[in-house]
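Every protein chain but one is kept in place in this view of the complex.
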Amino acid sequence: MLTSLEPLINGILLGGLYAVIGIGLSMIFGIMRQVNLAHGELMILASYFSLVFLQLLGIHPLVTFLFVLPAIFILGYLIQTFLFNWVLEKGMEPYLMISFGLSIILQNAMLLLFTPDARTLQTSLAIKSINVFNLFYVPVIYLVDFVVGFLVLGLLHLIMKKTYLGWAIRAASDNLTAARLMGINPKRVYALAMGIAVITAAISGVLVGMTFTFYPHSGTQYLIIAFGVVIIGGLGSLPGTFLGGLILGVSQLVGGRIIGPGLQLLSGYIILLIVLTIRPQGILGRK
Amino acid sequence: MAMLEVKNLNVYYGGFQALSDITLSVERDQIVSILGSNGAGKSTLLKTISGLLKPSTGSIHFNGEKIDPLGPHDIVKLGLALVPEGRKIFSTLTVLENLLIGSYSPGARRTKDEQLENVFELFPRLAERKGQLGSTLSGGEQQMLAIGRALMSQPRLIIFDEISLGLSPVMVKHLYHAVNRIKQKGMVVVLVEQDVKRSLKTADFAYILQEGKIRLKGNPKDFTEEEVKKAYFGL
Partner (left out) sequence: MSSNRIRILLAALLLIALATLPFWATRYMVSILLLICLYMTLASMWNLLAGYSGLISLGQQMFIGIGGYSLAVLSMYHGLPIFLSVFLGGVISVLLAVLISLPIFRMKGVYFAIGTWIIAEALGICFSNWGYVRYGMGLFIQPAYRLSMSTIYYAALVLCIGSIALIYLLLRSNLGLALMAIRDDDRASEAIGVNIFRCKFTCFLLSAFITGMTAGVLYLNTIFIQPFEAFGIGWTVKLLFIVIIGGLGTVAGPIVGAAVFVVLQQYLSEYVGFNLIIFGTITISVIFFTPKGIVGTFQEKLGFEIFPIRRR
């Protein structure tokens, strides 16, 4: 009986990682009312960045954050400045399509540079697990995912509540005209927000790389997970995103235990479609 | 040299001319009133001065610097603040956060604690409510917040757009009292109003707009009632 706790506990731990996968997407939607379809590719790009530094310098994947995060921040800033900022006022379609085009470009560029082989960011953590009361095992890496995920969300919360950048981001999504009158340059704030959003994506990308294997086309799968998290939790809501991550993580692992591991992803998708049908704005989201 | 100089300003919305050949100036140590009925062009004028709209022709100088090509975020940095019509406070931010975002420009950030103290002294009500969300305030409190937020940017000139709209007479009196204290602190005040009587009483100099043109200007003490009516209503 108690062994059935295993997928539940692991689902919750994995949910912490899922929340970080979704938070960047949620942030961008909350601020600009736009959906960045290249989110998953930017995530996987960070996994490859980390792999490159890991192989060059022989350092731990978590230490590669030192190089990966600044690089990906600059990339996000530039993408927003030179691509997305130009189509913000033209409605939903151009943004959606440009980000879609970007995801195709990134995916195929990664395919060229890194070949289609499966990769992983190897650490000793990946093979360790903790025996809980002789009942079941919890992989150490899941624990790391959860802790890092929780830290990222906490830090983001602090940035939003305690810094000028955070206030500016929230002010700009609240009332754009008034924000401009406060001396806020929206395009610059959007670029910085995108930089932060891709940093969260990059962190989740490195964690995913340490936990699972990844390919150049893995971004799609994680984009859908990000959607799932955000849709269940409501677009643009931080606590909702965390809850969304947990629900998706648990439903995948518990569902996978019941209907078979091959259908693990499917059970997540089904929960997602149910939420989308019943409450299109998510569980905690505002209308 | 005048604090604010607007010269031969023309602004169009598509084919419609919203402002034609507006010239006005605001001197230091003055309260200047800009009056006009709905649709006279007041809002367009303010949007153009604050950088939200670009003029077709004409120029705007603030403190000797040409500001008409600048965006609103750059104009705020130079010390020109606008308290917008309808308050436009950030409803999802707390009162304190609303005020702090007012000090967004780098120059204002350094003195934010001092500014915050000044605002709380001017409007003690805001200090009581500083942890509440902006959306929970009453109309009058929201107007106080909008004024306080503008003061946080350490402006040299502050423009109030329809400060009394929709508020009780007691609250309006209270707010005008605050306007006078702001002037005493050395800031230049511009009032843009539909409430003719009160703003003419407060102002040192007034402009009356109608259909995008200036119809009357001068010291309000020299205006006759006839003149004001004619300029305001076009009778």
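Labels for the chains are A and B, by order of writing; each one numbers its residues from 1.
Convention: a residue touches a chain if its C-beta (ideal position, glycine included) is under 8 Å from a C-beta of that chain, and two chains touch if they have at least 3 such contacts.
Please read all numbers here as calculations on a predicted model, not as lab measurements.
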item	value
Where the missing chain makes contact, among the chains that are shown	A
Selected from A:57, A:78 or A:105 as touching the chain missing from the view	A:105
Contact with the hidden chain (one of A:9, A:87, A:138 or A:159)	A:87
Residue, one of A:178, A:231 or A:246, that touches the chain absent here	A:231
Touch residues of chain A, complete complex, unshown partner	29, 35, 83, 86-87, 90, 92-94, 96-98, 100-102, 104-105, 107-109, 111-112, 220, 224, 227-228, 231, 260, 262-263, 265-266, 269-270, 272-273, 276-277, 280
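Operating definition for what follows: only the chains that are shown with their structure count from here on.
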item	value
Where chain A and chain B are represented by their mean Cα positions, the distance between them in whole Å	43
Complex contact set, residues of chain A against chain B	164, 167-168, 170-171, 174-175, 177-185
Chain B residues touching chain A - in the complex, by the definition given at the top	50-52, 71-73, 76-77, 81-82, 84, 88-93, 97, 100-102, 104-105, 108-109, 149, 153
